[in-house]
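Just one protein chain is left out here, and the rest sit where they should.
Presenting chain A:
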Amino acid sequence: MTTISLRIEFGGGLELLFSNEKRHTLTLPSMVSSDNNSKTSADALSGVNTKPADVEYLVFYLRDHLLQERPELFMESNTVRPGILVLINDTDWELEGEGEYVLQNNDEIVFISTLHGG
């Protein structure tokens, strides 16, 4: 099974939901379940539809594996909650296809909340 390695960064207060750690590294399988179920084991994948790991899947993965509290502050209707900015290798994800962006090895994905007081 091939895997991809990612660097994840949380900012703007979002790190508070992730053990108060701003930086994380993680490894994902390069092919994942199409239904974004991040708990499907690699062996079980042969029986289900698969897709290349994309940002949409990453958001589910982060919620199910790294997030410690209040998932509703991170996710809403299968994507990040409105008001959270996402950067893929320092580029606004709106220019990269948002959730459909297919993750590459060594990508850096940044999530920043804009919802905290100024």
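Basically, a contact is a pair of C-beta atoms (placed from the backbone, for glycine too) under 8 Å apart; a residue touches a chain by one contact, two chains touch by 3 or more; residues count from 1.
Methods note: contacts and distances are computed from a predicted model.
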Missing subunit (named according to UniProt) among the choices "NADPH oxidase", "Mitochondrial ATP synthase epsilon chain domain-containing protein", "Protein SEC13 homolog" or "Cytoplasmic tRNA 2-thiolation protein 1": "Cytoplasmic tRNA 2-thiolation protein 1"
Touch criterion as defined above, residue of A:S19, A:N78 or A:T114 at the omitted chain: A:T114
Footprint left on chain A by the chain that the document does not show: 11-13, 16, 81-83, 85, 87, 90-92, 94-97, 101, 110, 112-118
